[in-house]
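One structure is given here, and the rest of the page talks about it.
With one protein chain withheld, the remaining protein chains of the complex are depicted in position.
After this line comes chain A, so read on.
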Amino acid sequence: MENIISIKDVTYTYPDSEAPAINNLSLDIHSNEWLSIVGKNGSGKSTLTKLIDGLIECDSGTIEIAGQIIDEDNIWEAREKIGIVFQNPDHQFVGATVEDDVAFGLENQGVPRDEMVKEVDQALKMVDMQAYKTRDPQSLSGGQKQRVAIAGVLATKPQIIIMDESTSMLDPNGRKTVLDLIKRLRKEQSITIISITHDIEETQLSERIVVLNDGKVVKDSDPKTIYDLGPELTNFGLEEPFSSQVAHSLRDAVKLPEGYLNEEELVKSIWKSSSNM
């Protein structure tokens, strides 16, 4: 698989702290994959996004995006390939109305107005927010704001979308809408998705999970292997998936196969064991 981002031996220390936030970290991200980055608070997840987008500069090491090592001269080019949806929906709105905000990224690229009108309409259609086009952001719910933020990112057609804990401030419903949207978009277009999260449901959707701890990659594997860690997951700031918690408490009473079971598998094995009785 082709790498869209490759990070080599990157170290970064915040100016006013002693320990490095990112410590000699190397990571390859393939194109079109859905990668989850998890880790405890303070493990360096958000710092990593900022490094990837060049919002902060690494002390040592290199970051390569789409085959090009980023530096001061080409950072804006690289940034056009990356769209970030941030955590707090209120603090990422620039425009006074929904359409203005979606157009902001296009304005920055100097896209002519006729084209912008089309792109904005299309992006809003993708997130199903056309009806709110002229509304001001204060009158929207958190989930709707997050959808508008995604539309703003989609309008500029990035190859990589980074979701920096984008669903952490939403209620379960808002979270589901946003995740369904991302899932659908990934089916329709080829985008690489990097999702930074504490939410186990979100990691289940991904193809690979990278666990960070103290600015280092400690685990890098597919979800099933990661969930196999069981209770150890809590050390990395993750809860066990619900099916795995159920399996845990049932293991003594019901005979279940070893390892991680997703909901479907769990249901099947419970059926199996009760039909044997």
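By definition in this document, contacts are C-beta pairs under 8 Å (C-beta built on N, C-alpha and C of every residue); 3 or more make two chains touch, one makes a residue touch a chain; residues count from 1.
The working rule: contacts and distances are computed from a predicted model.
Trainee: Which choice in "Glutamate synthase [NADPH] small chain", "CoA-transferase", "Multicomponent Na+:H+ antiporter subunit G" or "Energy-coupling factor transporter transmembrane protein EcfT" gives the name that UniProt lists for the one chain left out?
Mentor: "Energy-coupling factor transporter transmembrane protein EcfT"
Trainee: Give the residue, chosen from A:I82, A:M129, A:M163 or A:L256, that touches the chain omitted from the document.
Mentor: That would be A:I82, which touches the missing chain.
Trainee: Which is it among A:V38, A:L51, A:I70 or A:M116 that touches the chain not included here?
Mentor: If we include the chain that is not displayed, A:M116 is the one touching it.
Trainee: Touching the left-out chain: which of A:Q92, A:N213 or A:S243?
Mentor: That would be A:Q92, which touches the missing chain.
Trainee: Which chain A residues would touch the chain omitted from the figure, given the whole complex?
Mentor: 50, 53, 55, 76, 79-80, 82-84, 86, 88, 90-97, 99-100, 103-113, 116-117, 120, 136-138, 152-153, 156
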